[in-house]
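One structure, pasted below without further comment.
Note that one protein chain of the assembly has been removed; the remaining protein chains are unaltered in position.
Letters are used for the chains, namely A, B and C, taken in the order the chains are written, and counting of residues starts over at 1 for each.
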Amino acid sequence: MALATLLLPAAVLAVSAALSWGADAVGLAVGRYIVAAAAWLSLAVLAAVWLAGGRGLVEFTPGITTAVAPLRLRMDAVVVLFQVAVLVPAALLLTFQSRSSREAAIAGLAAAAALLCLEGGSLLWTAIGLGVCMSLVLIDLHREEQRGSVPFWGVQTIAWLLLVWTAVLLEAAGGTSVFGAIPVTALRLPAFAVLAAAAVLCAGVLPVRTWVSEAWTRRRLEAGTLAIALLVPIGFYLLVRAYGMGAGQWPASQANLVVAAIGSTAAVGAAVRAQAATTRRGFLAEAVPLGSGVALLAVGLGTPLGLVAALMGVLSVSIVAGLAPLVPSDRGPVALLAIAVPAGAPPTVVFGSLLLSVQAALEAGVVQAFLGLAVVAAWLLGLAAAARAVRLRDASADTGLNGSRVGSLVTAVVAVAAGVGLTLVVALLAIPAAAEVMPPTPVQGQGAGGVSPSAILGAGSLGVSTASGGWSSALLAGPIVLLALVAVAAAPLLRWHAARTSVAEAPLAPAIVELEPPPAPLFTPPLAPVPARAAGWLKAFRLPAQYRSLFRPALMEAAVARSKPWLWVAVTVVLTIAVTR
Amino acid sequence: MPWAAIGLHLVALVLYPGLVLILAVGILAEGAASVAVDTAGLRAAPFAPVRRLRDGAARAWPPLLGGALLAALAATQLAVPANPLSPLERNLLVAAVAIATAMWLGLGWAWSPPGARAALVVQACWLVALLSPAVVSETLRPQVLGAVTVPAQLPLKALSGLLYLFCLPAILQLVDEPVPATGVAAVRVLLWLPLCGLGVSLFLPPASDDAVGSLRFIASTIGVALIAIALGVALTKTDLRSIYLRLASVLAGGVLVVAAFTAAVTSAVA
Amino acid sequence: MIATLAVAGAALAWVGAATLLLSDDRRGLAVGLAVVGMGLALSTAAAGQDRLVAAALALGGVGSGALHLGRGTHGWGLMRPGATPRVIGSLVAVILTVVVAGAGVHDLAGVARLGGLVVAALAAGRVLTVTGRWVALGAGSALALGLGALGTGPALVVAAAVAVALGLIDLAGPAEAAA
Partner (left out) sequence: MISAQSPIWRRAPPPQLWLAVGGVAATAAVLSASDLSYGLPLRDLVRVPGPGRIILIASAGAVLLTTGLAPHRISRWQLLGAGLGAVGAMAVLVAITDPLAVALLLILVGFGWATRRGGRPLAIRVRGPAFAALLLGVGWAFHGTTAPEWLGRAAALSLALSLVAAAGLFPYLQQVDPDEPAGYSYLAWTGFFAPALALTLPYRLLPALTPDQATVFGATLVGLGLLNLGWGVVGAWRTDTETEAWRCSFLADWGLVMVGTGLFQADGLAAAYLALLAIVLVRLPLYLWARPALLQREFPAVRGPVSVLVAVLLAGAAPFSGFPVRLLLLQAATRTGWPLAVLLLAGMVLWIAHSLRLARTVGSPRGRGALGLWLTVVISLILGMFSGTIRAAAGL
C-alpha cells in the first residue's frame, strides 16, 4: 500500500511516456494526448491516495541500497503540496501546448522524475531525483533548441552538486540525511548556506535575470516553460524542508533575513524588468520570478504565517507557470484576464498569496516589514507592467505560437476559483504542510508554537484573518465573481443601450487602440546594461602577449609530451626536493 | 452555507459602501472637478460624469466593469460606520491594491507614456503614505490605524496624511492640463470614494458607528475630495506642477525615513 | 675481502651500464649487458644473496647480451660523435647516486643496492632518451637487471627472466627502422 501510495502518480506518468514513445515508434501522433491525460490522472491519483491514506506520513524503506544510499521514499503534507505545485502546471502545459509524441514522452518522464525527487526520503535521494529530473529536462531542452541549454545545465549542475554536498555535510554532522532522522543540531549555518544557494539557483530566484527568464528567449516555449514548472517548486521544497531539519527554524536568524532580502530584491528586480519588456513575452517571462521572489521573502520570514504564505506563494507561482505560456497574443478579454492574474489582481489566488506574504512580513519584525514594503512596490510595478503589456507586441506571434485561448481561460478560471476558495487551499494544503515542518512543540526563537489554523483562518474558515489584517476570500471574492459573471451576461444589453443613446456621436473607435511603436518603458532599469557590459569586458579581456603562453595548456602539454622527457626528470627532482626538505 | 453573511457582503459591495455610494460620491466630486478644473458650466457639471461613464461603457466595458468591481471591493475595506463588513475582515492593502489595479485598468485602456510614468511615481508615494503607519503599527486594519494616538507615532501619521493629501490630485488625474482620456476619466468617477475615503479611514479618528457617524464620514470624504480638487487647481494654475512629482518623491522619502526612525524607536522601547 | 668484492661488483656493473649508455651498436650493447649482469651478480652474491640466485642474474645478463648480438648494426658503436653528454651523464649519475643514496648504505647489501641503482638510473636514462628500437630493448634489459638487483631472491630471478625475454623480442628481424 505504501509503495502504491508513493509510486502511483509517478508511475502513471512513466507508463504514459512509454506509451507515447511507442506511439511515436509506430507513427501514431497521439503521444501528446496520452501524456496529458496521464498528467491529470496522476493529479487525481495523488489526491485519491493522499486522502485515502488518511493524510498521514507514509514512508517506504525496502532495505535496498542503490546508488550508495539505502532507498527511502516519503510522502507527507509537504510532498503532496509540492507535487500538486508540479503537477498542475505540468498538466496544463502538456494539455494545451503542442508537442510531438517523443517530446511528450520525455516531458512525461521529466515530470515523473520531479515527483520522485520530491518523494525522496532523504536529502541525498532528493539530490538524486533532482539530478535525474534535470538531465531529462536538459534532453528535452537540447532536443528542442540547443541555444541556452548549456547555461541552464551549468546553473542546474551547480545547484545539484551543492545539494549533494549539503547531504554530505548533514551526514558528516548528524550521521544521516534522512528527513525524519536528522538531528536538530546537524543543520548548521555553513550547511544551510550551501542548501540555500542550491535552492535559489534551482528555482532561479535572484535579483538578476536567471535561467527562468532566459527560458522565454527560446524560439519555442514548450521545453523551457515545462522546465520552469518542474524545477522552480523543487528549489522551494529544499528551503521548506530545511525548516523540518531544524525543528521549525533555520540555524540562524541572519539566514532568515538574508533569504528574505534576496526574495524581496528578486521580486523588485523582476518587476523592474517586466515594466521594461519590449514584448509581451518579455513581460510574461518575469511573471514567475516576481511570484517566486515574494514566495522567497515569505519563506525567509521564519514564522508560521510566513511559511503558510510561502507555500501559498509556491502554489500560485505554479499556476502562473502554467498560465503564462498559454496567454494568447491578442488583446481580447481572455488575454486581459490572463495577463492580470500573474500581476496579482484581486481576487485571484496570486493576489491572496501576495496579501498573505505582505501581512506575514509586517508581523515578522521591523526589517521584514520594510522588505514587505519593497514587495508591495514590486506588486504595484507589476500591475503597471501588466497594463503596459496588454499593448505590447507578442514576440511569439512572429513564430506562429499564439498560446491557447481555451488553456489560458481554464487556467485563469482555476486561479480565480482558487482565489475564492483561498481558505480551503490554505486549510487543506498549506497549513498541514507548514505544520509538518514547523512542529507545534514549542521551540526557542522563531517558529515557536508551530502552525495554528486559528491564527490564520477567520471564523468559519470563510476568510483569512491574521493579527495584522483579514481578507474575506469566500464572502467578498465570491460575490465579486458573481457580479462579474452577471455583468458579462448583461454586457450585450449594455452595449446596445450605449449605442442607442449615443447615436449622435461619431462612430466609436475600436475598444483598444493599436499603438505603434510599442509603449516605451516606464523607466529604464538602472543596472540593466551592467551584465552585458561585464560580459563584453570579459570577452574582450586578453592577457598581455608575453604571459599568454603560461595559460595555454596545449603548449605545456607539447613541452611535456612531445619533447624528450627531461621535463619528467626535472619535475621528479623538484618534487623530491620538495618532500625531503 | 452562510447565506446571511454572503448577503451582507453583497450589500456592502453593491449598496453601502459599495457601488451606489461610490457613484453618488463620484458624480458629486466629478461634477465639482469639472467645474473647477475643466471649467465646465454648473449646468453641465452633473452630466459630465454620467457621460463619461456611458462613453466608457460603450467603448470598452470589460475594463470599466473591472474598475467598478475593484472600486467596490476597495470601498468595502473603508472604516466607514455601519459597514456590513466586520472590522476584522477589512484590510488596507486589499483596498490599496484594488484601487491601484482599477487605476491601471484605466491607464491601460488609454495609455500615454508620460501619464503612466507620472501615475507610477505618484502611486509609489501614495503607497508610502498608506503603508508607513501600517509598518510601524504592524497592522493593516484601517480603523485601527485611524485610531492610533500613540505620541511616538503621531508625527509619522501626520506626515503620511500630508503626503497622502499631496498625492491625491495626481492620482485623480487633476493635475494634467488636458481633460483625461475617456478610460481614465470613467474609472476616475469610480475612485473618488475609495481614494478619499481611505484617507479619512486612516488619518482621521474613526466616527461613531451610527447614521451621524456615516454622514460625518461621507462629509469628510467629500471634504478631502474638495481639498484634492483645490490642490489640483492650484497646481494646474501655478508653476508648482513642474516640481510636483519631485516634491512628492522627496516627501515620500522623508516619510520613509521618519517611519524607519519611529519603528526603530518603538521596537527599542518595546 | 667480501666488501671489496661487493664494491668491485657494483663498480663493474656501473662500467657495464656506462658501456651500454655509450654504445649504439650490438657488440657494445651485448658486452654492456653481460658486464652489468656479472657485476650485479658479484655484488649481490657478496652481499649475502643466494649464490644460485646471483648466478641467475649473471646468466640473465649474459643471455640477454648474447641475444642482443643477434640484431642491430655490427660493431661496437662506442663514443660516436655527440656522445660526450652521455659520458658526462654516466659520471654524474654515479656521483649523484652515491651522494643521494649513499647515505642509506650501512652494509654490503646497501652497496649492492647502490650498484643496482646506478645501473637502473643509467638504463632508464638511456630508455628515456634513445629512439632506436634495439638500443631501447637493450636498455630495458639493463633496467630490469638493475631493478632486480635492488631486491632479493625471487626478484633477481624475475629480473633475469625479464632481461632474457626482452632479448627475445624481434629476433626475427627489425620490425621498424631504427629512428
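Here is the rule we use: contacts are C-beta pairs under 8 Å (C-beta built on N, C-alpha and C of every residue); 3 or more make two chains touch, one makes a residue touch a chain.
Note that the structure is predicted; figures quoted are calculated from it, not measured.
Although it is left out of the displayed model, the omitted chain contacts the following shown chains in the full complex: A, C. Although one chain is not displayed, chain C still touches it through residues 100-101, 103-104, 106, 113, 116-117, 120-121, 124, 127-128, 130-133, 135-137, 139-140, 143-144, 147-148, 150-151, 154-155, 158-159, 162, 165-166, 169-170, 175-176, 179. Counting over the whole complex, chain A has residues 65-69, 102, 106, 124, 127-132, 134-135, 138-139, 142-143, 146, 150, 153-154, 157-158, 160-162, 164-165, 167-169, 171-172, 190, 553-554, 557, 560-562, 565, 567-568, 571-572, 575-576, 579-581 touching the chain that is not drawn.
As a convention for this text, only the chains that are shown with their structure count from here on.
The touch graph of these protein chains is an open line.
Across the two interfaces under comparison, A-B and A-C, the one joined by more C-beta contacts turns out to be A-B.
Averaged C-alpha coordinates give centres for chain A and chain B that are 35 Å from one another.
Residue positions of chain C with contacts to 2 or more other chains are absent. Along chain B, no residue makes contact with two or more other chains. On chain A, the positions that touch chain B within their shared complex are 333, 336, 340, 343-347, 351, 354-355, 358-359, 362-363, 365-366, 369-370, 372-373, 376-377, 379-381, 383-384, 386-388, 390-391, 458, 460, 462-463, 465, 467-472, 475-476, 478-480, 483-484, 487-488, 491, 494-495, 498-499, 501-502, 508-509, 511-513, 515, 519-520, 522-523. On chain A, the positions that touch chain C within their shared complex are 564-565, 568-569. Per the touch definition, chain B reaches chain A in the complex via residues 2, 5-6, 9-10, 12-14, 54-55, 57-63, 65-66, 69-70, 72-73, 76, 85, 88-94, 96-98, 100-101, 104-105, 107-111, 113, 116-117, 119-120, 123-124, 127-128, 131-132, 134-135, 138-141, 260, 263-264, 267.
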